[in-house]
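A single protein chain has been omitted; all remaining protein chains appear in their positions.
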Amino acid sequence: MLNGERRIARPLRWAMVGGGRLGQVGYKHRIGALRDNTAFQLVAGAFDIEPERGKDFGVNIGVSEGRCYPDYKTMFASEALREDGIEVVSIATPNGTHYEICKAALEAGLHVICEKPLFFTSEEGENIKALAKKKDKIVGVTYGFSGNQMLLQMRAMIEQGKIGDIRVVDLQYTHGFNSNDKSDKTSDAQKWRIDPKVAGPSFVLGDLSTHTYYMSQLIMPEMKIKRLLCDRQSFIESRAPLEDNAFVMMQYENGAVGRLWTSSINAGCMDGHRIRIVGTNASLEWWDSKPNELRYEVQGESIQTLIRAMPYLDEACMADERLGALHQEGLSESWANIYLKFAIAIDAKNRKDEEALSNLVYPDIDAGIAGIRWIENCVRSADNGAVWVEFEANKELSSTQ
Amino acid sequence: MLNGERRIARPLRWAMVGGGRLGQVGYKHRIGALRDNTAFQLVAGAFDIEPERGKDFGVNIGVSEGRCYPDYKTMFASEALREDGIEVVSIATPNGTHYEICKAALEAGLHVICEKPLFFTSEEGENIKALAKKKDKIVGVTYGFSGNQMLLQMRAMIEQGKIGDIRVVDLQYTHGFNSNDKSDKTSDAQKWRIDPKVAGPSFVLGDLSTHTYYMSQLIMPEMKIKRLLCDRQSFIESRAPLEDNAFVMMQYENGAVGRLWTSSINAGCMDGHRIRIVGTNASLEWWDSKPNELRYEVQGESIQTLIRAMPYLDEACMADERLGALHQEGLSESWANIYLKFAIAIDAKNRKDEEALSNLVYPDIDAGIAGIRWIENCVRSADNGAVWVEFEANKELSSTQ
Amino acid sequence: MLNGERRIARPLRWAMVGGGRLGQVGYKHRIGALRDNTAFQLVAGAFDIEPERGKDFGVNIGVSEGRCYPDYKTMFASEALREDGIEVVSIATPNGTHYEICKAALEAGLHVICEKPLFFTSEEGENIKALAKKKDKIVGVTYGFSGNQMLLQMRAMIEQGKIGDIRVVDLQYTHGFNSNDKSDKTSDAQKWRIDPKVAGPSFVLGDLSTHTYYMSQLIMPEMKIKRLLCDRQSFIESRAPLEDNAFVMMQYENGAVGRLWTSSINAGCMDGHRIRIVGTNASLEWWDSKPNELRYEVQGESIQTLIRAMPYLDEACMADERLGALHQEGLSESWANIYLKFAIAIDAKNRKDEEALSNLVYPDIDAGIAGIRWIENCVRSADNGAVWVEFEANKELSSTQ
Partner (left out) sequence: MLNGERRIARPLRWAMVGGGRLGQVGYKHRIGALRDNTAFQLVAGAFDIEPERGKDFGVNIGVSEGRCYPDYKTMFASEALREDGIEVVSIATPNGTHYEICKAALEAGLHVICEKPLFFTSEEGENIKALAKKKDKIVGVTYGFSGNQMLLQMRAMIEQGKIGDIRVVDLQYTHGFNSNDKSDKTSDAQKWRIDPKVAGPSFVLGDLSTHTYYMSQLIMPEMKIKRLLCDRQSFIESRAPLEDNAFVMMQYENGAVGRLWTSSINAGCMDGHRIRIVGTNASLEWWDSKPNELRYEVQGESIQTLIRAMPYLDEACMADERLGALHQEGLSESWANIYLKFAIAIDAKNRKDEEALSNLVYPDIDAGIAGIRWIENCVRSADNGAVWVEFEANKELSSTQ
């Protein structure tokens, strides 16, 4: 149970790049990082591409005016001069800028927390990983939904054999908010997502399905994809070559099969983020729209609905509990959970406590690279005519995680 | 609204082949056919492969002992000699016997109602179709779930443009009752389903997904599959080459995409028969486990749940209404609906009223052949390594339905 | 498991009074009685207050013209003269006529099945009970929802101590179809329901809540109401003195408390028929709108949803199973279940097998009188200013059931 008491010696001095007034995601970072004021303290920022608006915003959320910077370079340089300078920075900018900002941050000696999809290529990912290793720094990736502790319950139950051997994996992350092209023209947040120069090689595969793919790795770390086939479409033609809908089929090394549907043209769908894992004798099912529940279906028995915060849950799940039974948690707790783990990881890294680090489950640089590889494999299949391709995975991930 | 009053001049004299005490499906045929006693009258049967048990059963459900026959050949021959002999026969036997019984029935001058999947090959289907045409007889196929009138509501709404142009089709028919191989050894009903000699070239593709595929044709008759890819598995190895799980991906001629999951190893799943159709501005979703509901999701509007029997439904849906609002209908009404349409079709055929026939929407011989072709295309793809194959459809179906 | 095979030696010769073309309930009786054609055979009827329409209707549902009678008196007299005359009659007419028709039927030597609420007064009920006893005949009451076998599952689980001692009973039967007074003026079926001369002393208390009250008795036969308080309203004033909404509070002899809400002005409510029984360590909840499910909530454990037709259900529940797992049942099966029990009861009575009779759980004359008493107690409380009244129950029911 978490109650806000400190888990590290003192809050980390934290800054943001991006995440200003116009976007939606910056607030989620702050809600996550600042839940308890014992893990992070927001002391600086380059919140906006438009400096004045960024400064006005920064002051409004409590950052001192002098530490509201016009751009990340100025911020890294200026903060480096302060004794109480920032220690860690979160990057909540469009995809195409992640790499250079990550690189600069690491080179400035900062820990990094970055939005997904991390970069355009896995090669970039490996570069950053090497740099982070050299600099002895953490790179965390904000798979924001993955902090929901019911996923850890799934992980524990699968590990404990509660569903038997995995046979079928069914993943979905779909919505319908881009069913027409209105926001393509009017929303800054949408415009860049369908511009390959800024978004990278994919739209919904990167924007949506990397979350779900990571969550599937989180809950079943032993499962490795062997082959994959992806068919992607641009139902709004002007989005081509980027897809607004994709189907993926997977074959795992253990003989299991999987599929994933990601879409932003699933008109009217408000509950389309779902994970079902089918084992030899039972299944587990999670819906993001019911974040306080988990469905456990044992063949031949009554259907069970597990409820968040109840004592029958696994200790790994209960460790992230905050509000207690009858009290609904949601996405803000999910973000708070992963940000707390980022803080603990950074603290362990600072203390050179590699054992603590190795026991900590959180979305790290490998998870970020795995997300890029997921996209690469999907795009490679799709662009070759939706054919089966051998799955190329992170080497480290394959061997150790 | 239906209230049991006759829709044809008098009930048809009806017999069954199979459907005796040991199987589960025979009762569904009788519940469907005899709902009102104004469409069919059960007067004869060869209910069981074991004649004495069949006779005992027949007498117990009210058939006179003299018309409980040891086998279908005897029945067809004997009944042909009676002035009040049977006019139509339902075939509820294992798949491998459908063809010869259908053929014999048509040659005996009977209308035929047959279980799905109809036959092993579409060629057999075309043969029977030609024979039925020659004999001027109806062949109906018992896609028993397809009589749920909420599917007609979907069909009407799609035709009326209520969801826009179709983009994505998501079909599922899965359960978990064969998660282990216990029933493979103990249940007669299961044994033959995994024996290619009796079941034909597929298990769940034929046993389950042909229902859902027909239902998808019913609700969106304009949609034609162009290419298809199927990956099938035998998680219980002794079932090979027949599959207990399969994924299918589809590309339609209009640019839409689809997918289907069928499985009998989806452990614990009790609500796995679902259809979702996504259009440019809204979606429709139907779950067999909630047979009195339809979900209508317009992008940007509140989610609507349409309830069976309510006056706002389309007249095509309301035409099959029986019990009225607040009164739950289920699978027995679904079967009653299709059997009533079989009776109306037979009556029209007898009266040579081809116009009435052409206006009647029911699972006919073309729907039966389409189901076989569905399996053939899926198996062809799967057995070539889960590759894309051009979809071969019924010629008539493609051009006219 | 039921499969339509006969449970009695031959179908009973059955007639209906009322239940013709204009009403909704007659079809439910026929669906229930004629499900398998092995329990009842419809051979005569006085279906309509307008004889010609009744005859036309009767012929249309397969009754021979000569046995379509202009009124019940003629029918009872004429059928008495036939060797193959009717043995049992169902009464599906407005409340105010039940008593005289029941009486006439019993005096004509017929078994009787009658709509609820049975009569206006419990005294009438006791008279009919005495007459039925004298005539050695059955009087069954069509609490049509009570045949859902999941209620027997509740009964079994409660009897087996699966929820502990009962503390709270929460009953509801509400809908919103009379939210305005339109149908009061246009619908024949509604007009009489709000006319005290035809409907008796209550509207929704009798029309709706007697169902739910009986179902509560069925699932917890040991529970006796000690005191009761009812507040009833006529939100559409022209319905006064009859109520379109009522709240009831109950205190049971064992210290448990209960409440009931019945209404036809619960605007928009389509799922308002519900029963929840709270015990010392668990609860059971049933919703008529989900007739294939039962919710079993053990304090401190994961929530269980029991699904109809599954082997883990009690044998008392499974005894009424027809369609098997994955196949939804609904109200028509519920009616079929109670009508089959009426047939078995009548057969036992005819054979003077009182032991079989005493073991049979079905809505009998005592259940009918209990329903009247329920209304009487509620009205007595309400009309005295919604005060607590001591509950007056059937004497026999209190002591023996």
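Going in written order, the chains are labelled A, B and C, and every chain counts its residues from 1.
In this section, contacts are C-beta pairs under 8 Å (C-beta built on N, C-alpha and C of every residue); 3 or more make two chains touch, one makes a residue touch a chain.
This structure is a prediction, so every number in the text was calculated from the model and none was measured.
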{"item": "Among B:306, B:323 or B:336, the residue in touch with the chain that has been omitted", "value": "B:306"}
{"item": "Sole residue of A:37, A:74, A:238 or A:384 that reaches the chain not shown, by the stated touch rule", "value": "A:37"}
{"item": "Touching the absent chain when the full complex is considered, from C:39, C:218 or C:303", "value": "C:303"}
{"item": "Touch criterion as defined above, residue of A:97, A:180, A:234 or A:332 at the omitted chain", "value": "A:332"}
{"item": "Sites on subunit C contacted by the missing partner chain, in the whole complex", "value": "163-164, 167-168, 170, 176-177, 179-180, 229, 231, 233, 235, 245, 247, 249, 251, 255, 257, 259, 261, 263, 265-270, 278-283, 296-301, 303, 385-388"}
{"item": "Absent-chain interface as seen on subunit A, which is shown", "value": "3-6, 11, 21, 24, 26-28, 30-31, 34-38, 42, 57, 60-62, 175, 177, 270, 273, 288-289, 291-292, 307, 322-333"}
{"item": "Sites on subunit B contacted by the missing partner chain, in the whole complex", "value": "296, 300-307, 310-312"}
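Rule of thumb we're sticking to: only the chains that are shown with their structure count from here on.
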{"item": "Intercentroid distance (Cα basis), subunit C paired with subunit B, Å", "value": "35"}
{"item": "Centroid distance [mean C-alpha coordinates] between subunit B and subunit A, Å", "value": "44"}
{"item": "Contacts with two or more other chains, residues of subunit C listed in rising order", "value": "307"}
